[in-house]
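The following block contains the structure, expressed as structure tokens.
Of the protein chains in this complex, all but one are displayed in their positions.
Here is chain A:
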Amino acid sequence: MSQSTTEKPEVATEPVAAKKKVVLSEGKRAERKLGWWLCAPAAITMVAVTGWPIIYSIWLSLQRYDLKFPDRTEFIGFDNYVTVLASPYWWNAVWVTAVLTVISVAIELVLGMGLALIMHRALVGRGLVRTTSLIPYGIVTIVAGFSWRFAWTPGTGYLAELAGGEPVLTEKLPALMVVILAEVWKTTPFMALLLMAGLALVPDDLLKAAAMDGAGPWQRFVKVTLPIMKPAILVALLFRTLDAFRIFDNLFVLTAGSQGTSSVSMLTYNNLIKGLNLGIGSTMSVLIFLMVAAIAFIFIKLFGTAAPGSDDGGKR
């Protein structure tokens, strides 16, 4: 590691020097052109690996396409969308996903903020506190999911014994609560980490000045810290909401979608991979894509200029 850090500047100086020469001799246009050229490989790769699959799944979603019945394949327009949007299973999954997302992200935000404040203010053992609180995030979700499942299984698990030996994972609401618990446990550290970066932006002088003016701790937090942290909170919320909305692995291990606990991703997987119904499955993927896009759009609108990417810092 140390070797690479010492060498990096050495390697980097050459292209920078070359770039400057270009600017000097041919001006801004040439620089723009070079920029395009440098971006091109990345842009083409992006289009190839994300653009094409999206277009292909939209195309699939307009067809009756079931691998089990290859001779019944035909173009059917929006019939798949009608089928999916009229299905109670789909709406149940949408509700389950929405509830999981809203509740788990809300709890994570509160707990993550608390954890971030603790980590930020820790005087002794700062490194230790930060490392230990990150452990849940470092564990592979599937592995963590299995330990939760065994812990909640009557006969083998200690949590099930504490809960009175009831098989909680076999009923809808208790099972969803267990899933939320597993999600919160897992991703609160991530939230805390993002929020801590935001906390570092709050200047100490400002807080001291507020204290001088007679603001109590709560007022300082709400009136000074939170507004300055707004962009960081937005990023954390956006990341976690999108992440939580696509919840799959924890659910897959904990309930496998039984008793009506399927999320939209789970339902899509069941139709696409288990049911081999490419038409219906792709329709669901497209719908999830639209919902995720809508969430991102709402966030950007809601937070206005505080949204990531809305500042023009990078442009000249």
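Keep in mind that, in the parts below, contacts are C-beta pairs under 8 Å (C-beta built on N, C-alpha and C of every residue); 3 or more make two chains touch, one makes a residue touch a chain; residues count from 1.
In this section, contacts and distances are computed from a predicted model.
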Identity of the absent chain, which is to be given by its UniProt protein name, from "ABC transporter substrate-binding protein", "Insulinase family protein", "Ferredoxin" or "FAD:protein FMN transferase": "ABC transporter substrate-binding protein"
Omitted-chain contact residue, chosen from A:T132, A:S147, A:Q219 or A:S258: A:S258
Contact set of chain A toward the excluded chain (per top definition): 3, 7, 10-11, 64, 66-70, 72, 83-84, 87, 89-90, 154, 167, 169-170, 257-260, 262, 267, 270-271, 273-277, 280
